[in-house]
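Showing chain A:
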Amino acid sequence: AAQELKVGVAAEPYPPFSSPDASGKWVGWEVDFMNAVCAEAKVKCVLTPVAWDGIIPALTSKKIDAIMGSMSITPERSKTIAFSDKYYNTPTAVIGPKGVKFDATPEGLKGKVLGVQVSTIHADYAKKYFGPVVSEIKEYQTQDEANQDLASGRLDAVQADLITLQAFLDSDQGKACCEVKGNVKDDPEILGAGVGIGLRKEDTALKDKFNAAIKAIRTNGTYDKISKSYFTFDIYGK
Partner candidate 1 sequence: MAETAQAIEVRDLYKRFGPLEVLKGVSLTAKQGDVIALIGGSGSGKSTFLRCINMLELPTAGQVTIHGESIEMKSDGHGGLMPSNRKQIQRIRTKLGMVFQSFNLWQHMTVLQNVIEVPVHVLGQPRDKAIEVAEALLRRVGLYEKRDAYPSFLSGGQQQRAAIARALAIQPLVMLFDEPTSALDPELVGEVLSVIGDLAREKRTMILVTHEMKFARQVASHVVYLHGGVIEEQGPPEAIFENPQSERLKKFISSIH
Partner candidate 2 sequence: MSEVQIPSAYVAPKGRSLFEPHRIFLMLVFAGLIFCVAWFMRWDWLPRYQDRLIYGIGQTLLMLFSTAIVGFLLAVPLGLVQVTGPKPLALLARGFCTLIRGTPLLLQLWLLYYGVGSLFAQFPEIRSSFLWPYLRQAWPYGFTALMISFAAYEGEVMRGAFAGVPRGELEAARAFGMGRFTLFRRIWLPRAIHRALPTLTGETVLQLKSTPLVATVTVVDVYAIISRVRQETYLTYEPLLLLALIYLCLTGILVYAFRLLENRIPTKGV
């Protein structure tokens, strides 16, 4: 019997990677990616929404067996869990309201209220680089709520992954209010080496299986086919 694997995603909308649609089904690039990778690795994957701030405990306490939730590979997280090779990597950006001019530097964000999603690499990065200068860093349970507060004017800026921010800026609400202020200076130590599948440390066989599957769908064109329907550029990164 095929082994059934519970794959955790954040239980909140994170378009265009994963979000529920009106019938309650989860859709998005990462859902398609999951299906492709699991098919390739010949494992049966069941998508399991989990609260984002408890997703690593959920993995270690075996509530789920893998995380495919746009989780960046960082040294800090690698102390607790293992990661597969990266499966996408996109720059980190800061967005803000249209009328105001500033850029994604400590000088530009001076005195502003910055929003990030809690327990993300962006939260860590913002605390390190912008923490001393901004008036406040607010941490949100979901990315979507941070965006919402930017639109409603309770935030001056939001830092996050460029692609998901872009999805927000493409929505009616985003179009009306906000724009990209620029990408932040890279710091691989915090921002990591791209997004990987989170796994328990002891599941090395599974990790090898996924690594091979990622390589396979990269070479056989499945990866690009999936990406084309969501993005106009290559999200795998350098």
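Regarding selection, all candidates are chains of the complex that A comes from, given by their letters.
Criterion: contacts are C-beta pairs under 8 Å (C-beta built on N, C-alpha and C of every residue); 3 or more make two chains touch, one makes a residue touch a chain; residues count from 1.
Computed from a predicted model, the values in this text were never measured in an experiment.
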Chain touching chain A (counting every copy) in this complex, out of 1 or 2: 2
Chain A residues within the candidate 2 interface of the complex: 53-54, 56-57, 60-61, 76-77, 79-81, 113, 118-119, 123, 138-141, 145, 148-149, 151-154
